[in-house]
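A single protein chain has been omitted; all remaining protein chains appear in their positions.
Chains: A and B, in written order; residue numbering restarts at 1 for each.
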């Protein structure tokens, strides 16, 4: 199946008489998909129980007749104002105890039963009406769960639901007290009804309390989504997706994704660079109009895992956005590059957000493929060019990664709960490892933390893993090469306690972390033979063979068999060197790519992406700024062997 | 009419037996005016309905007999504690939902009807009693509206009033929905009573919602003030003023000022430098004890416009203040310089704040003309010297500016609502343009956004204007030279939407902004021929002639006729070069003044102000540090022609 292009469209924003022309222009541009409906509740049900489906019927018909396939969104991210009157307590409450009011979007608490019922009602109506509509070829639930920090709510509804969740999990308050260690500071509870949400405590709450709250909150999102999926399933055979947002880790995407056929995400490379990336000012300046060269790829690989192979970009930035601290425009070529990078990582479809820039309301400064005056915006020509590329392209296919990297949402919550050093962040840690692999020119597969079979990768990485799942523990020996665990891996029990024996407790590796240190910025612990650790250090004891040492004599990297442990946060260069050595050991070919150049192999093709603002000559070929080139892989391999 | 000096005085703070001596010392120092009464409500009405006017009668008599003219303030900025008991809901609420409690000042919400009635009651009593008092020669309403972020309140009273205001404006919820674009994100309302204030939304509220709230809040201030003015008018012929605070843009001073004869403002140059100016640390260090060389002048010119020619400095910093992050003392000479600069810009009067430093309460560290022990403070001798200058000085007069600059409060609200780049700020933008003009040695007139006649200026500047008013649009062709519009000018409709055709939509200039970019600090877009844009860029299309281009080929400055458009935020040097070119074109003579030197021409005199800490030799004359010199203009022109 060849990948396809699409676009997000809001028929309710425009006069009905321009819908046909819009549809025609979409098709002419080479687009296949049109996503609609996900914010339209106030138009579908303008007053409680008063429905207006006619316009949507007509919109789907017009778009379908134009030749487009519709992705229909459930509108539950934007309950109308009357819904708040019906359920005044459905609004979320922030960690400071403030009501999060109506007037934008995502103004609901996942735990509110009344709102959930209304969501099920509207989804049922939509599913019944459009489940068998021939133009509706896919569904999207809600929109960007977790965006605007909406996973965690400190409302009365959340408190009640949390108590229920704890009751289900622990059965008795004593069990909970023991699991959390509530003897500490006399925090013991005699009833689940005594337990509050872990905000506004005098000093830090018990990390076990916070961790369970994070798990609960994630479960609430999963349950909320599942209620919609269950309804849709009864009425449609079309695949169901949700559009995740970049670097949102507040709920477990693997658990949510397990309920749906397709994972999708919303890719805003330039916004993310400005808003969601720890990087030097120099790095941000160098990639100002291109976005980070690894941030999107990481999410592509992540959502390929979440979708068990089937994934989309549901929203692709086509020009400047409105929501980042600074909003420059993409360098010419980047819209095409981003699209092709998604395809090279296996995306089935890439949909641009949005068709026409809205001249009104919150996102009026967000570019579309059309300008607000309906003229072509720069992004449209790049979409068209990409569509043209596709018509000429052979089968792309996909292939396993050269290496695999474990990503675990629980770990993100755990280290957010207990960073121990002010700048310790799980995503940042894993992303640094991912970037190192990309600089080595490798295809990376991302794995969930309960992966049970590692036989497809000669190198598997797992930095910062909160707890080692039984499945992954069992799978370690299925890896034909090395599993490299990184700092803090398996350092806690599921109850957020330090295990005994001391961590990391890895199979076949006799080593115990006896002490950890967090370091302020600017402080480095040198390693013997060059390089160093920053942010985080661990002292170890045990008989495992020491492969690298710190300048103070402590072990830094231990194990030379199937299981290896890196006891610190390496500088970028150091990490790359360590990983290259491991690749060499296992015969995995690596490159030494420049900062802006990235490579991706598919079944049939080798892609090169120049994320830089200047041309790069590589392997005898000039890759233009913001350029993407590909060759049949056979040819590359020949060439690369010659190098 | 020669300008005069005055001072702010609080008879209620001091034993009655020193009033006569204080009055005598004021007159001996050359002061004409004494402002009193504006915080004395608890002394005028110590208990509800229990009045004590005797002390104020005597204070006015004593000061009047000493030869002083009294400015009498209404005490509505400081309602007594019993007022809060009477109207518990009169307190404002901040954007975080917290009550803003009694215990300092400005503790009221402009929308509270009950408090407004009490204000009208006390103002009526004062007006009746002192409206014809021969010593009371001017009135001040309230004190520093908007200071301490008090324009915006999120109280119940404000919510109710906002709904009324919206009802008046839109008549029907559907009209409002369409104007705001509430179809976006299902934000549609079915009744005005569903509309909340735009705070604490999950993510950003609709900018049209915020913009109307900002207009409403400004209107509430105007109405609150008008209620007082209407009462005073019935009882007095003396002019009425309000004392605005520096860089307060939360309400429309032009609209408020239209109701009064005189505009006045409170000038604290050193406090403003520390607290309210974006500038490099080096700039702040260089002007540490002098204040910024343009900040005061900008406000002088602004309030000359607000007062339609009649304006005062109601409070002039005479020494260190207490409220800025850091509070150094003025360099010797600066108090006189500041005073003369106000006069050179046309001030009728400059009043120092305050007579004697209070040894108690919040402002005990705020210098006065007297020390707390009643000895002369350093400021007093400079006031005396200025008074002496005045006795020797001929007619000063005033004259039109060489150029004009439009200032628009709505634009400040608009870009505060939707900066698009984190550091975009309208005041900052306009002030950069003002500074450039001052460095070129020009007299500047500031114009309100509805100016209807530009025939007096060969160069008119309008950067960042939210919408082009019909009046100003019609007036463009009255300008005998060039009207230069700047970035974001006319970029929105009054409903806060992107217009179609695209902005700037300027008369006679075929150009459309097709895309904008905001840039982080440190990033520059070079211009061909030197210079560059920072912060903000716009791409354009159209047939207007291109006068300057960006290094990437895009147009930067278009139009060579009466209307010109600058499509970015220029670096300071770049802006000065562009403006100098325009001045040259129109025969407006410019200078190239050093950083610390400023010039101001009046009808008869040319003033030079050295804001620096070191002497400057200019035009053959040494101007001492913190010094002001003047010459008859005839002489200057002769000389300047020789240069």
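Things to note:
We adopt the following convention: a contact is a pair of C-beta atoms (placed from the backbone, for glycine too) under 8 Å apart; a residue touches a chain by one contact, two chains touch by 3 or more.
None of these values were measured; they are calculated from a predicted model.
Only one residue from B:25, B:69, B:87 or B:106 touches the chain missing from this view: B:106.
Between the chain not shown and the residues A:52, A:89, A:156 or A:196, the one that touches is A:196.
Which of B:274, B:386, B:418 or B:451 touches the hidden chain is settled by the complete complex: it is B:274. Checked against the full complex, the candidates B:59, B:72 or B:92 give a single residue touching the omitted chain, namely B:92. Of the options A:389, A:416 or A:517, the residue whose C-beta touches the omitted chain is A:517. Panel shows chain A; residues 96-97, 180-190, 194, 196, 198-209, 418, 420-422, 495-502, 512, 514-520, 522-523, 539 of it touch the chain omitted from the view.
Interface with the hidden chain, as seen from chain B, comprises residues 10, 12-13, 39-43, 46-47, 75, 78-82, 85, 92, 96, 98-107, 147-148, 150, 274, 281, 284-285, 288, 319-320, 322-323, 325-329, 357-365, 367, 371-373, 375, 377-378.
Note that in this section only the chains that are shown with their structure count from here on.
Chain B has its Cα centroid 48 Å from the Cα centroid of chain A.
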